[in-house]
Every structure is written in structure tokens, then in C-alpha cells.
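Note that one protein chain is taken out, while the other chains of the complex remain in position.
Our next item is subunit A:
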Amino acid sequence: MERFAELLDRLVLTPSRNGKLRLIIDYFSTVPDPDRGYGLAGLTGGLDFPAIKPAMLRTLVMERVDPVLFDYSYDYVGDLAETVSLIWPSRGGGTAAPTLSEVVRRLAQASRSDAPAVMGGLLDDLSPSGRFAAIKLATGGLRVGVSARLTKQALAAFGEVDVHEIEELWHGLAPPYEPFFAWLEKRGPRPQNAALAPFRPVMLAHAVAEADFSTIRSEDYAAEWKWDGIRVQAVNQGGVRRLYSRTGDDISGAFPDLLEAMDFEGALDGELLVGDPQQRTGTFSDLQQRLNRKTVSRTMLRDYPVFMRCYDALTLDKRDIRALPYVERRELLEAFVSRLSPERFDLSPNIAFATLEELDEKRCNPLHPVIEGVMLKRKDSPYLPGRPKGPWFKWKRDPYTVDAVLMYAQRGHGKRSSFYSDYTFGVWSGPPEDPVLVPVGKAYFGFTDEELRQLDKYVRENTIERFGPVRAVRADRNHGLVLEVAFEGLQRSTRHKSGVAMRFPRISRLRWDKPAHEADRLETLEAMLPPS
């Protein structure tokens, strides 16, 4: 358990992706079976202990600790799980701390009635950081900034295999994954995926670069709109229905409405969107209402119904069609989709175009606000896993930009720990003769290393107040640094004072030349909001 606890503590504090990968690979390389397998299950959200409830922790600790001392401590620490893990009376020495497998076994066997005793017994046997990890594991949500995808990438690097192989196998595997690790370590055969309706790795597109235009001949490519939803794969095999995210996470549970309509045999590739394909396509923020939920209420299903806009097929009626060229797959898909429920499925239409100029014109003036660009797909290309260069391109609409004023800067992490590298910026609001800045977003990339040095110097020389790692920077009508901020879209937000939230904001230019009072006003941003 100690190694797993240490891994979690390191992961949460390691900002860089490569650093996290290295820590996870090191864990898989040095921790024996079956512990590492349960560690893997913990990282990918594959463990669930329904008998353990967060509320029992408080009761348990109160039976052991003076309530006044507990309150002083909780006030200071600010997190219940952490306070409990630290204040829990240590039994001191004697028995060896239980392994992760032992912890998982005890938690899994707990019934609702003996769960408090099981949890109490575990906390007695563990160190403070072991207790913290056990509580997080037992109550769900490790929150260490590691996605299932990143963990699979670590496994791929560890076993020197392609990540698609892992994604393809994943749903047939179960903790503690011993045959799987044996295969990764070249000690055993590749596990056979016996599960029905497995995930198949998806085909991804490259962003089109200026140099690509000289090699793209318009007659070789078909075009489709790029819709702003999430990529999904809908699979039904012999009645087993699964909806997967683009990385192979099973998200079926959150979309019973779509699952119910998946009365076909095959694997379809498309965009998950909110609305009714015949009437209305909802925005990404509508879709967000439905994302990352384990269960979904009836109101949610009514107000935010989902549908799938299909653009490809991997299998149809038990036939694997990935080797067929795009145009042939597309013909089969068109006929197939016409037989499906029109409320839940439609076909991503092709865009007619003769020249790239004509397509560019359409890209810049899309016929629908939920379109974020166009896709170019080579007519003769088979369906290939991963991101092959050439057959598929995405050509996104140009980003929105706004001129904002730097308001706060926060110190970065790792390489940037001595730099103020995370910037909160605002735009003007209120009466024009006496405007105030309201924060509208935060960005921490988009600038060069040299620009970072200039920004850091500016922050240090214009600090007016400090709050821990954050500095408030002088920003008023006559003095302030204007940042040109690029972003992909805007949505209404009740969490931000300004009422708007940006998607994917980054600093596109430093406007040393522009006076602060000439930065944009909030009204400019509000005009960019999609119609509600």
C-alpha cells in the first residue's frame, strides 16, 4: 500500500505529463503482481466499493479523537480525508502494513453493516499517507490528475507496444491483470479479448498545416463539417451494447437514451451531440450537462437528449469494413443509418466543393453555430487506427480573439516554478467613463520562452499585492499590459463573475503597444455568445 500511496502523492504534485508517465512506468516496473494490477485498477477507476460511504469517516474518527482537537485540526488542514489520515491514532509498530491487494480484498468484502469496522481496521494498520490513499480509493476519486488514457500510454511504454493494442484489449481485462502484465513483459501470450462489443481504436486527423495545401488535390478528398461534440464509437455485438469515448472509456452508463436506440449489429464512428438531428443541434455547453455522469436523471434525458451524427463505420452486420476505401464505407454507412431511429442517428453530410478556396469560404461561414471547421478525408483511404499522416485532415475555423488586460499572475510549476507563468486577464465592464476590469479567463501557454521572461519581468515590476503564489498586477485605465487572447468558443457561465467562460484560451500576442483602456469590453465578448 505504501508504494501506491507514494505514487499518488508524487503524481498529484508532478505537473509534467512526461514526469507522470515516468512515475507510473516506474511503479509498474518495480511493484510485483498482484499489487501493481490493483494499482492500475485504482488509476483507471476500475475499483468500486459501494459499502464504504464518506460520511462514516467522521463518525469513525470522532470515536477515537477529542472533538475539540479534531476541529482545530480540520480547520487548519481543510480536507476531511487528509485530517482523518493524519490525526488517526497510530497503533505503532508490530504488524506489517497491509499490501494494496489486501486493502482491496478487505474493502471489497465489506458489507454495509461491517463497513465501518473494516475501514477502521484498515486505518489502524496503515501509515498516514497509506490511510489517505485508502480513503481516496475506498470513497472513489483519486484526483491525481491522471486520466485512464495517460495510464494506458504508460502501459504502452512499459510493454513497448502500441497504445491502440491496449485500448483494443482493455475491455476484456479485469484486475489484477496478471496475464496482461505477463504479455507486456513478454512472458506470456497476448490476452484474447473474449468480451463482446469491444472498442476498436479510432482513426484521428491531423490539423492541416500551410504546407499541406500544396499536396491536397481537391478531387481526391471528400469534406464534412466538423461538429463540436465528442467523438464516440457505438457498438452492438450480439445484443451487447457499448458506447465508447475516443480513448476507449466505456461511457454507456451516462447515455441510456442513445443505448436504447442502438438496435443494430455493428460499430459506428461519429459525433455525440445534444438535440434532435431533424430539428436542432445543441451547443457543446449543452452537451457538457450530460458528460462525466455516472447516472442521469429523467429531466436531463428530457432537456438534453443526445444523438449521434455518424461519419464512419468499422463493422456493419458482422462484417469488418475497415479495409474498404472511404467512399465505399460511406455508401454502406448511408444505407445503414437510414434504417436507424431518425431521432437518435443521422449521417454527417458531405460538403460539395470544387476547389479548396470554395471550401475555405464555407469553413469561414459555416451554416450552423455548432460547426467548428471542416474535415478533409481522402476518398481512397482505409480506416486506420491512430493518426496516420495524409488521409484525414481537420481544418478548423479561425479562433476568436479578444484584447484583455493582465490582472493576476501565478507562479508555474516544475520548469516554470521561478516564473510567473499563469495569467488571469480581464476586460472592461461598467460605465464607459468609469470602467472596471472583470476577469474573463486564465491562460498559461501560447507565448515563447522569451515572451515568458518578459512577462515574468513585467509581473515582478508591476506587482501591487501578493496572495501566496499569486500576484496582483497593476491594471487600470492608464497602466496595464494588453494581451491578445485566442480561444475556441465562448459559453455562458454562472461560476464566473463575468458570466462568460472561454474554451481553450491561450495568449496569442503581447500587445506592449496598446494602451490598457483600448482593450475590449465585456459587451464584445457577450456578442460572441451562441444564441441561447
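General remarks:
By definition in this document, a contact is a pair of C-beta atoms (placed from the backbone, for glycine too) under 8 Å apart; a residue touches a chain by one contact, two chains touch by 3 or more; residues count from 1.
Assume contacts and distances are computed from a predicted model.
As stated in its UniProt record, the chain not included in the shown complex is "Ligase-associated DNA damage response exonuclease", which appears among "Phosphoribosylformylglycinamidine synthase subunit PurQ", "ChrR family anti-sigma-E factor", "Ligase-associated DNA damage response exonuclease" or "Transport permease protein". Listed residues A:Ser214, A:Ser418 or A:Thr448: the one in touch with the omitted chain is A:Ser418.
The chain omitted from view is touched by exactly one of A:Val68, A:Ala335 or A:Leu367, namely A:Val68. Listed for subunit A, the residues touching the missing chain in the whole complex are 6, 10, 12-15, 19, 22-23, 26, 65-66, 68-69, 72-73, 76-79, 82-83, 86-87, 90, 127-128, 411-415, 417-419, 468-469.
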